[in-house]
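Accompanying notes for the structure given below.
Every protein chain but one is kept in place in this view of the complex.
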Amino acid sequence: MNRIPVAILGATGTVGQRFVQLLADHPWFEVKALAASDRSIGKPYAEACHWLLPSPMPTAVRDLLVQPIAPGIEARLVFSALPSEIAQTAEPAFAQAGYVVCSNTSVHRLDADVPLLIPEVNAEHTALIETQRRQRGWSGWIVTSANCTTTQLALALKPLHDTFGLRRVFVVSMQAISGAGYPGVPSFDIVDNLIPFINGEEEKVEQESRKLLGVCRQNRIEDASFVVSAQCNRVPVREGHTECLALEFERRATPQQVIDALESFRPSAQVAALPSTPAQPIIVRREPDRPQPILDRDTGNGMAVVVGRVRPCPLFDVRLVLLGHNTIRGAAGGAIHNAELLVAQGWLRP
Amino acid sequence: MNRIPVAILGATGTVGQRFVQLLADHPWFEVKALAASDRSIGKPYAEACHWLLPSPMPTAVRDLLVQPIAPGIEARLVFSALPSEIAQTAEPAFAQAGYVVCSNTSVHRLDADVPLLIPEVNAEHTALIETQRRQRGWSGWIVTSANCTTTQLALALKPLHDTFGLRRVFVVSMQAISGAGYPGVPSFDIVDNLIPFINGEEEKVEQESRKLLGVCRQNRIEDASFVVSAQCNRVPVREGHTECLALEFERRATPQQVIDALESFRPSAQVAALPSTPAQPIIVRREPDRPQPILDRDTGNGMAVVVGRVRPCPLFDVRLVLLGHNTIRGAAGGAIHNAELLVAQGWLRP
Amino acid sequence: MNRIPVAILGATGTVGQRFVQLLADHPWFEVKALAASDRSIGKPYAEACHWLLPSPMPTAVRDLLVQPIAPGIEARLVFSALPSEIAQTAEPAFAQAGYVVCSNTSVHRLDADVPLLIPEVNAEHTALIETQRRQRGWSGWIVTSANCTTTQLALALKPLHDTFGLRRVFVVSMQAISGAGYPGVPSFDIVDNLIPFINGEEEKVEQESRKLLGVCRQNRIEDASFVVSAQCNRVPVREGHTECLALEFERRATPQQVIDALESFRPSAQVAALPSTPAQPIIVRREPDRPQPILDRDTGNGMAVVVGRVRPCPLFDVRLVLLGHNTIRGAAGGAIHNAELLVAQGWLRP
Partner (left out) sequence: MNRIPVAILGATGTVGQRFVQLLADHPWFEVKALAASDRSIGKPYAEACHWLLPSPMPTAVRDLLVQPIAPGIEARLVFSALPSEIAQTAEPAFAQAGYVVCSNTSVHRLDADVPLLIPEVNAEHTALIETQRRQRGWSGWIVTSANCTTTQLALALKPLHDTFGLRRVFVVSMQAISGAGYPGVPSFDIVDNLIPFINGEEEKVEQESRKLLGVCRQNRIEDASFVVSAQCNRVPVREGHTECLALEFERRATPQQVIDALESFRPSAQVAALPSTPAQPIIVRREPDRPQPILDRDTGNGMAVVVGRVRPCPLFDVRLVLLGHNTIRGAAGGAIHNAELLVAQGWLRP
């Protein structure tokens, strides 16, 4: 099929670079435009962008001239990695102008008429798009991907909530430095150290996870009723967020039942066929000391969640550890995945 | 007063070195002998020991010849940093031979007649010593200090349990590499990585904390009745264990009440007067991003526990973060502290 | 063509694992046997080996039973990642028994009749094989790959020596922890630290580089006459050795001439056609702050050397920085590359 022309908003930042990298050979999308803040405008991307990824900058984008963050860009779909204060007005402007906006920014995630999507988890939440367009009078629309820590959490919780009914979730995260962007965390703050605080992160995990696992009824989302308590830490790891969970269910579950539910989880055929959907979204490891960031973060090209240490909890039903790639599944890869879903569902045609 | 002659068992390891360092200028104890495994015996300590601490090896011990780990050593008190398999038989042998054994090893911690001590927490548990000596027919005895993660946890829980009654405790630790000894954690396992597993650690935290906060009745300890769920991780930090807690009490408590209980906690006058007792055993920080290992681990010469982020929990009463120095308060410093308590209580006379 | 059956000696160590990984889909070689020390023998590789690489263990080797390190193995070619003390006798035993031994071990590198090979640098040194077989009465033979630091150094020096004549070389290396094997460098020695010493490394760099760039005359190697002064440091980097060089030539050379010589360097057509030869063995970067391990170590699938900061030297002719992947080009990849050369030159037939 003809590839859909897409643009990346905030293309020079770390998440923007991941978009560029992951879209380089995408079968459905073709990067036609890159937009960034004032001081980059008019420069070739290769010059405007301090490239931070190990793989080289894709040749196709090197000479694209960076454009302003405003409608008029030659694209039908825009991926947004904008800072919240810019996204606040820019994303609606694009949606109003007819663009489809797949955003990785937090600012519109909890809006009642904006889908917060993970294809394997809640593909049916795209039903909100109609409401959004009608209410706001937009020809385009916005869909959002979740916070990085929340994304991998919600993906692992999905089959467990479906099977056993979640009641209470404790989560303590150990998050990679890439999650803070660039320059992000000063090295003097994190070498031989950790920081037990990430501004706003715990609230996002606690709220977004309930919307993600909520039910779409009459074009609105009823949040799931379980309660999450999140504690978020920054650790000296480049990529990959690790989370220690304790879970209480409506219906008692043994570790083996939890493992079975996680391993047998498969997305719908439509979602399974998306280019970015990993063969198995949730991998369960049996070794006592997995998952580990360095060994597991690239599983499924960074789109799978790896679970380990599923064991009983003296207080709740089970404890487990999960890990995901925060700048792939948890950021750029997740937003691209959502765009693929829009195509598969027919919202967006090649 | 005359200083009591002491020996260090396992003197060449990392905890052994901390004993050497912390005892260098101790007002009550004088290191007279160092014992270690076979290949070190007969060598001067300066030659037998691969010194790993930033401060230089104390002059007084450099020329001490390393002795075998067996009674006959010129000392009345021995500090044990032995591996479990050696401590299993060596510590009882010393106790039988009349030595006072202050052990940092796990093997006897849960024995019913062996005190597991933190002076500020359960000084009265030394009452077990009489039972131990009578039952075992020993002229000496063994007292133990707790696992590093447990020590700092129990110290912070003490005033909260006394004031509000603990019911349920979730704890996720992020532990320093020094806790694994030397050579310990291979660098290839931990640079740009973390390991969500420490063998046997979670069980120790869950069991020892209940004995530490238990009540001594008729010469036996009744474990505290609260339940702990622990998840332990190794992170690339040199020194200082950080713990994220969620606490449920018998009697509801607000964050401010918890802060008040922690900050107003003072040990008994007898314990406060010990050389190693910090001016304030528990420090509460108000900054949103504290405690941090690099900034807080040396508080109170590594003997204080630093608490931060005391805040409500959507599931339990409060959440907080605590941090302690794992090889000082959590190991050598803790065992020395216990020995000081024995002197103050009259069990051991100068 | 039919793939040549090969075995890996020392298959469970870090370099052994790299051999396994790099040979998994090799067009010319097929791993038929894995050998390791006593305690692994008889176990399936998946069980015997603590796999340390981010990519999963190749399926084809998981069930291979680990064999003893002794002739009798079903293979014609063996790759050796053995410790020196074992290689000392095991490698000759295999050669005598008719196997072709491609060794990454240091023990035979400087033997007068053993080729020390880098295909792009000194492919003609394989002429020593005949001498070796005749003198030792072996039906097989040994060829060796150089020390990791030396390999990338010699590759970059090759075109410069050919063009300008090397006279004096200063090199200071900053070497990755993977170079020390596993468990290798204790984390307590390297987190927030570096170690300005690697046992035996400087001598290897100084000697091997002269043999590698030496001339083969009448079946013996005349060492190149330049002199190298090497200083080797261990730094907290997982993979990738970085080297700061200062070079003095017989014939004066400007930085631009050096860049031209490096960039225009191409191996012979025979070597260029080997499966592991990178498209361009030496890449020169113009950015002021390259090469960097994290960004450049995987260039050319870890087989290219990346050079940067080519600039004048106030004392010698030029200074530059070079970087290579120490466990790919500098170890397993280099030895495989040598085996490919043997096939291309007809020493070994499919």
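Chains: A, B and C, in written order; residue numbering restarts at 1 for each.
The criterion applied here is as follows: a residue touches a chain if its C-beta (ideal position, glycine included) is under 8 Å from a C-beta of that chain, and two chains touch if they have at least 3 such contacts.
The structure displayed is predicted, hence computed values, not measured ones.
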Check your understanding: Among C:Leu110, C:Ile195 or C:Cys216, which residue is in contact with the omitted chain in the full complex?
Key -> C:Ile195
Point to revise | Identified contact with the non-displayed chain, of C:Val237, C:Met303 or C:Leu342 | key: C:Val237
Review point. Which residue from C:Val172, C:Ile259 or C:Ala272 sits in contact with the chain not drawn here?
Key: C:Val172
Practice item. Tell me where the left-out chain touches subunit C, residue by residue. Key: 168, 170, 172, 174, 192-197, 199, 206, 227-229, 231, 233, 235-238, 242, 244, 246, 288-295, 308-309, 313-316, 319, 321
Study note, to complete from the structure: Across the whole complex, the chain not displayed is touched by subunit B residues 52, 54-55, 191-192, 238, 294-295, 297-298
Review point. Which residue numbers on subunit A touch the omitted chain?
Key: 14, 52, 177-178, 182-192, 236-238
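We adopt the following convention: only the chains that are shown with their structure count from here on.
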Exercise for review: Specify the chain most distant from subunit B by Cα centroid.
Suggested key: C
Study note, to complete from the structure: The distance between the C-alpha centres of subunit A and subunit B, rounded to whole Å, is 42
Check your understanding: When the centre of a chain is set as the mean of its C-alpha atoms, what distance in Å lies between subunit B and subunit C?
Key -> 48
Check your understanding: Roughly how far is subunit A from subunit C, going centre to centre by Cα mean, in whole Å?
Key -> 41
Check your understanding: Which residues does subunit B have that touch at least 2 chains other than itself?
Key -> 192, 236-238
